[in-house]
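With one protein chain withheld, the remaining protein chains of the complex are depicted in position.
Up next, subunit A:
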């Protein structure tokens, strides 16, 4: 009896303690509604099943050897390579970024005032929203958008206002055919608009905004005194001679633009998580305040390696040895291979002008999605999960890149990443062919 009594009171205490803990709200309100995340969901699925993975955006080939060597050199370098570096960015890195991008943007960039190095472009986006967006501010997001913009705006207390890219002529064959309506865009700006987020080349569509399209956006930013957040992580990946234009280089835009870049996408080393924000010092200083109160420093060795990489690219810029020319050439061919394959099995790809991804219209494919576990989910989510489980091919549902208001209209697209070894793309092709032949 005694033993039982002791056990019972322990259980009782634990229960009371648990109830007491649960009686007050544990989590902060700022994280309400931002707990779901497609990557957490879909990368887990891709890991659980033996898949050919054209889902999450990362290369399955190695980074260029010179960058791997640079990293090894940094690792074997002196003591200082393993200790804290300058909080806002390792001096060799910010110096070469300033030198490199001053040329590209056509503006003298100050390495120490105008640049913040972050843990991936993702953290640069976070710092920007946290630094500038107040409760009630509006932020315009162009759809389809990289999914993190929406929860980040929400977490900063802002209100996301959406404006969609729409395919012209009803049948959009390339990402260039997806455009903004200038009237619709203008109608989204008002006195509460704090910022607009653009992403060029765009994920998932692959659109590379033309100068005139950026000018339209710039005019509105200037007219309404709005900050432009320009996510340009895929800036070196343009195809068919499409030219990447930096909105910060347009007149009147340097002083109101935060341009975000990624070492991971630039050098095919997404796991290094080195990114940056570049912009006028009077805006960047606020991003620095967020950074110094959230992570404070970024890893030293990876920054050193990226610095060496940029130094090498600065020297080879515009020549055939430039990785920034070699990589898009390599990817152009892969893009064509995948597009041809998708067409041949009745999926309609939208040929991307830039970036890592291609979306395809799945409307003409009729499948019996006989999976009770996905009942009630959007059609493309169900389709993607079916494709993973039944065919061993991983992709990403495109409605994840749309606002809750508009996602219902875009449940017929799935996204493929083609930055993969030819063997991976061939395996995907084989799966699609077999499926198509089996119909």
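The rule we apply is simple: a residue touches a chain if its C-beta (ideal position, glycine included) is under 8 Å from a C-beta of that chain, and two chains touch if they have at least 3 such contacts; residues count from 1.
As a convention for this text, contacts and distances are computed from a predicted model.
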{"item": "Identity of the absent chain, which is to be given by its UniProt protein name, from \"Kynurenine--oxoglutarate transaminase 3\", \"Interferon alpha/beta receptor 1\", \"Immediate early response 5\" or \"Protein transport protein SEC23\"", "value": "\"Kynurenine--oxoglutarate transaminase 3\""}
{"item": "Touching the absent chain when the full complex is considered, from A:188, A:256, A:312 or A:335", "value": "A:256"}
{"item": "Contact residue for the chain not shown (choose from A:50, A:293, A:319 or A:373)", "value": "A:293"}
{"item": "Option touching the unshown chain, where A:72, A:173, A:340 or A:430 are the choices", "value": "A:72"}
{"item": "Contact with the hidden chain (one of A:155, A:277 or A:432)", "value": "A:155"}
{"item": "Contact with the hidden chain (one of A:52, A:131 or A:233)", "value": "A:131"}
{"item": "Contact set of subunit A toward the excluded chain (per top definition)", "value": "13, 17-18, 20-31, 34-35, 37, 39-40, 43, 56, 58-63, 68, 71-72, 75-76, 79-87, 118-120, 122-123, 126, 130-135, 148, 151-152, 155-156, 194, 225-227, 255-256, 268-273, 282-283, 285-286, 288-290, 292-302"}
